[in-house]
Each structure stands twice: as structure tokens, then as C-alpha cells.
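Structure record follows, encoded as C-alpha cells.
Note that this complex is displayed minus one protein chain, with the remaining chains in position.
First chain written, first letter: the chains are A, B and C, and each begins at residue 1.
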């Protein structure tokens, strides 16, 4: 069936980033999308901590401890980058100036509701960071996640069970098995790996529609480091 | 009786500016207070257009057309000055970061209400600018004005007749005849020129109380240019 | 393709339509995008709403848009002419031919900031108890009364700056900045008129408005 590995999912998501977009990549897996952008696109990567124009990771010997992204990674700046304070950074996010954000998620509902933070991790305090701002206010919210949980339970659902991050915000979901759009008619599969439609539906907690031009989901080989 | 001329009024107001204060001087007469600051005080002059640290007027041959204050005067910057955008400038004003503002006025009421703009000038459009922000939000609002109108009508009143700029905001008024504090008990005269209390009261539209240590209001000779 | 926001003065206002809400920068004599204002007048869209600090300013060409009868409404903080004769705005206003919304200056800039920052409304103490907030919602927080003010957004911002780079980063000369950042952020299309466009990306320290907010730059 050749499900995608998690870096292949980020690769697939990265292919949809269009030229000249302003993009915020969520902490964790989404941030790796920047490694797989199509070579012809020129985009501005924004990070919630105020960096407008994130460049590649810094070489360890050239890193400045204060030049970091929202995920505390030591980064470089692209030419023409600037750094604003937190209130400007979130004014930019909340004001609709981010064209696309790509976020990790636990669950996505057929109406676009997103659950990607959780207050209920045992023995751990909650953590929300900037996820709610990005989910509620980016012009387009795309999600990267495994199609099912470790226990095999679906993550694409009629209704989220976990606490919501934002309502009706997700437009597209990239999983290891499929690329699924969230539409007024619910989930529409645009691409899927070589499994049967029934099998994909069985792993999904809400009805799937299949696009008339539904394609095979493929990605180049990318090794996932340990 | 030696009423003060208008520059002497600004001189008197300037004497009350304390060391290290952040001060906004209104367009028109108040801005001249900066010429009469006590030599030992170091203050930060803020202008609504975002200049934090206004210096003296620029020499004509050294003026930059973009280096102006809110009154379109070509200025210099004091060392350590900075310039912020309008939203920061008014966040500073509205947030209570201006210690003192000195404003011109048409009328002041005994409860501190201020009227210093007017929509009703014949054949002219209205003009409010930043006056309402300064009046409502500076930590202390002081006023410079003639004690009576050109027609001899009082400007210190029980209640303003003209449209208000802000309610209950003025703490002190400097006129050509007196220095008057606005207190919970109404107008209290702190200093007055050599006229009788009855005469001052006759020129005032609300009851005056006289401070027990009420002083003679004097100022050095300052010529008013034509 | 590398981002390149440079356009000619001719192309700068492509797509502007009748009925547009137009921000124009400038205050205190600095930061008027006069070349763009004139280009807008020449293009001639009708029924504009202008959001501008002064309906008439000695150093601004805003009054030309009004004199050409392109303007339906002005939202501003100052509507007084400076000559003995009434300004084009004043004659039309007195004749009931143009609408006026007067706003205290800090509320003006904060409403525009809110428009660009995704805040639909906020409360401010400014203007409480005055004619300018008559009819607006009043609410007490703590010991003080506040007025609710709603965001202003627009279709087009004409912004004067000093230097741009190809990605639209802007640097302002002294007090030129004034309403530039908030107006650019609150407009669907932000066009900057600059003295020069740098071939090299601007250094971080010089960037006062990130290019994210600027759609087109014109060197004049």
C-alpha cells in the first residue's frame, strides 16, 4: 500500500505552497516543509516569535542564541528578513496576513473543526502557544497528521472529541494515506495511496467523497532519521 | 494690574514642569513652553506624530522636510530621541505614559471638563486632531488660556457651553490673570496678578476659592512678536 | 520566482474601482504620497471613501481628489482648510455634498490598526462624553467609562516611504512613518511611493514595515 512516512507527508504538503506566499509552519513536523519547497517558489516564512523571513537552520558554529524561531531552533535569516515584536507578529497572524499555515493535529472534523492541543495529558500542564491564533486567522489552514492514531482509531471525524483549537478552519489535510479537502459537503479525497476506497473509508470517522479526478498519492523516497 | 502676555503665560506653565517628565505640548501657544523650561530640568518632549524627544526648532538651512512635529514645525531631535509610528505614539498617550500635557482651551469647567475644539466655526470644517486623546489620557492635563474671551466673557465656567474635548480632565489652568487649580471643591486660585479678588471673581464664571497661601502671579518681561 | 513588487506609476493603481475605501498617509507635513494621489485622481474612480488624517493639508494633494468630485465621504481628524477661502472639502461639506466622519486621532489610528490586526472592535476612554462619540456604545470597566470603537479596513492604501526593496520592505525618513504601517496593514492593496528602490534587500535594522504588508512599490 506504500503509506507515506512522516517526512513524505511534509514533502507532499510542501508541494502545494505557491510562489510568493507568506507561510507559517507549525512547530514539530510542519516546520520540515521548508526543506521540500519546490525550487521555483519564493516564499516568506513567518514565525510567531516575530521573525519575518526565516532561513535555513544555522550551522552550529554560526548560531546566535537569540536568533531562533518559535520552536527554539537556531536559524538564519533570508535576505530582507526582519524581526518584529510579539504584538506585531500576532497582529500579522490575526489580521489575515498569513496566506497559509500548516499545522500538526490530533483530530479534524468534517466541518473543518481542528483539535491540535490537549489539556488532558496525564501529569502534564497544558500548552497552547500560538496554535489557536494561527488556526483561527490564517487565510488557509492545512493540517499534517497520521490518518489514524497509534491504536488505529480515526483522526478524521464527524466531530472532534478532543478540545478544539478553532472552529471550521481546516481546508486540507495531508495524511500518510491521503490528501483530503474539507468542503461544505464534508471530506473529499483528492489523492490516496494504493489502497481500496473501502479501506480508506474504514480508517476514517466520517463519510468520504472521492474527487472525480482522485489521484494516486506518491512521494519520493525520504528516509526518516531515528 | 500687569496681566501676563501670552508668552508669559507659557513661561509660567513651563516653570511647573518637573525634572524627567514626559511632556506633550499642544499645538499653538503651549508648544512655546519648551523655550522656558527651568535650566535644571531634563524632560522628554513627545509629539503626537511619533517623535519621542523633540529638540529645538531646526535652523532653516538644516531642516529636513520630514523631521517635523505634530504642528508641522521643522524640528531637531534631542540625543537619544526616537520616532515611532502613529499607533505606538497614541498607545503611549492613551496608555498613560505622558506625565503632563499642556493644552490651549476655549473653556474649562469647575469639574475639570475641557472644551478646546469647536465644530461650529462658520464656514470651516471641524478639527480635533489628537486633543481628545491627550485630554482624556495624559496623567495630568494643564491648560493655558486667556482668562476671558475677546468680548470679556469668562472662560472658567460652572459648565462648558462649547462641545467638550474630554470630561473631568483638567487639573490646572494658567491664564493671564491667575493660576487656578481644579479640585474636588472647584476652582482654587493659587496665584493671581495684582487685582482684587472681587475683580478676578467677576471675570470668572464659577465660584473661586483662594488658597490660604495665594501668591502674586509674576513673570519676567517677554516681548510678544507681532 | 523571486518576489519583486516594483511597478510603474501607471500600473500602481491597477484594479482600483469605484466605491473604494482609500487610506492616505501623512501628518505634520511628512509622508504624503502625492504622486500616487495624483495618479488616483487621473484614474478617476468615483464614490471614494478617503481615510486620511487631514481632509486638507498644505503639503498634501488630497484636496485634488475632493475637488475632482471623486469622494463621497472623508474619515479624518482634521477637516479645516488653511486658506481664507473654504477648501474644496469645506465648500462641499457645507453644501451637504460630502459626508464627514470626525475621529479623535488616537482612535483613528487605533481603529485602522485594529482593522489590520483582526480586532473588530475595542474600547477606549477617548471621546467619552463628547459629540464625536454620540450614539456609540458606552461601557464601564473598573472606575471609568469607555466607548466602543470599530475597526476600519480599506481597499487601497497609498503609503509614502523613503526606501523600499523588491520584497516591499519599507524604510521611512524621520516622521514620514506616521500612519504608514497601520494603513498598509488594514488595506487589501497597499501601494508604497518611495524615493528609491534598493536593489539589495534592506538591512534588518532599517526595515520599519515588513514587505508582507506591501503589495506594490513605485519609485518616484
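Basically, a contact is a pair of C-beta atoms (placed from the backbone, for glycine too) under 8 Å apart; a residue touches a chain by one contact, two chains touch by 3 or more.
Owing to the predicted nature of the structure, the values given are computational and were not obtained by experimental measurement.
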Handout entry: Displayed chains contacting the withheld chain
Key = A, B, C
Handout entry: Residue in contact with the excluded chain [from A:90, A:106, A:174 or A:187]
Key = A:90
Practice task
Could you tell me which of A:2, A:15, A:49 or A:171 touches the chain that is not displayed?
Solution key: A:49
Handout entry: Option from C:121, C:138 or C:196 whose C-beta touches the chain left out
Key = C:121
Practice task
Can you work out which residue in A:66, A:198 or A:213 touches the chain that's missing from view?
Solution key: A:66
Exercise for the section: Using the touch definition up top, pick the residue from A:3, A:41, A:57 or A:136 that touches the left-out chain. Expected result: A:136
Handout entry: Sites on chain B contacted by the missing partner chain, in the whole complex
Key = 19-20, 22, 40-42, 44, 46, 52-53, 77, 79-84, 90-97, 137
Completion exercise
Even though one chain is not shown, chain C touches it at residues 110, 114, 117-125, 141-142, 144, 146, 150, 205-206
Handout entry: Contact footprint on chain A, counting only the chain that is left out
Key = 47-51, 64-72, 74, 83-87, 89-91, 93-94, 113, 119, 121, 123-133, 136-137, 163-167
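We take it that only the chains that are shown with their structure count from here on.
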Handout entry: Furthest chain, CA centroid comparison against chain C
Key = A
Problem - Maximum inter-chain contact count - chain pair - result: B-C
Problem - Chain nearest the overall Cα centroid - result: C
Exercise for the section: Mind checking the centre-to-centre distance between chain B and chain C? Centres are C-alpha means, answer in whole Å. Expected result: 29
Fill in the blank from the handout: Rounded to the nearest Å, the gap separating the Cα centres of chain A and chain C is 35
Practice task
Compute the distance, rounded to whole Å, between the mean C-alpha positions of chain A and chain B.
Solution key: 56
Problem - Residue list for chain C, restricted to those that touch at least two other chains - result: 113
Exercise for the section: Send over the residues of chain B in touch with two or more other chains. Expected result: none
